[in-house]
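A single protein chain has been removed from this complex, and every other one stays in its place.
Presenting chain A:
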Amino acid sequence: MSELSPITVEIKGISKQFVLRHTRSIKEALIWFLKGRKGDLSAKFHALQDVSLDIRQGETVALLGFNGSGKSTLLKHISGVMTPDEGTVRTRGRVAGLIEVGAGFHPDLSGRDNVYLNAAILGMSETQIKERFDSIVEFAEIGEFIDTEVRFYSSGMYLRLAFSVAVHSDPEVFLVDEILAVGDEPFQRKCLEKIQELSDAGQTLVVVSHDLDLVQRVCSRGILLEHGRVLKDGPSHEVVEFLRSRSKR
């Protein structure tokens, strides 16, 4: 990617602290308050510490790291689900994607209703959904089952439909959290081709995954997080190698 491509995700010195609250009722909070706010009502930990990075248009970026390193938290900051305690996140254009398979799907609704609902959640307009509906169903290979309630779907069908809606939502920045590992081989290949196609068309892709082989195939850039800090940022194969060598130690 050329350095001249516009920045689509700009992250400047963000930090995020999570409060592990132990209490959930007003009563306990009040007692704590009356006792002079002593003791631990809550424990804290840093999910992200002073993270800064720029992602440019058309880049394919993988966020790597072990469990609890802050990858998903960072992704949530880019999507806007979370806002940082310090620092700023700014994005250009529409940000959408597949953060979890079927978030926003309702098992008791038909596939058709779910496509409409989920597409609208991802920010598509009514006309866009109508235009792309056939293409969504075709890509998902759902066929005649589109009017069946989603709870009767196999997990593969569920995933295909959810992924299909997400790729058709056509955002400027596409986020994917740990989903490419699911699905059978042919469909996975199809997804990767689609992602390649979107990236060639100038879409920015940010992926969180533990599947290192897959990450090397899909992404050109890797960002390794550890304890909420950026440890390494570079070409994906180098970062993956670095991560592998660390986990062997």
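By definition in this document, a residue touches a chain if its C-beta (ideal position, glycine included) is under 8 Å from a C-beta of that chain, and two chains touch if they have at least 3 such contacts; residues count from 1.
To be clear about the criterion, contacts and distances are computed from a predicted model.
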- For the complex's missing chain, which UniProt name, "Transport permease protein", "Tripartite tricarboxylate transporter TctB family protein", "long-chain-fatty-acyl-CoA reductase" or "RNA polymerase sigma factor"? "Transport permease protein"
- Message: For a quick check of understanding: of A:G13, A:G80 or A:P235, which residue touches the chain that isn't displayed?
- Response: A:G80
- Considering the complete complex, of A:E100, A:E131, A:D147 or A:E197, the missing chain is touched by A:E100
- Message: For review purposes, identify every residue of chain A that touches the missing chain, sorted by number.
- Response: 6-8, 10, 18-19, 21, 24-26, 29, 57, 76-83, 88-93, 95-96, 99-100, 103-104, 106, 108-109, 113, 116-117, 120-123, 125-126, 172, 201-202
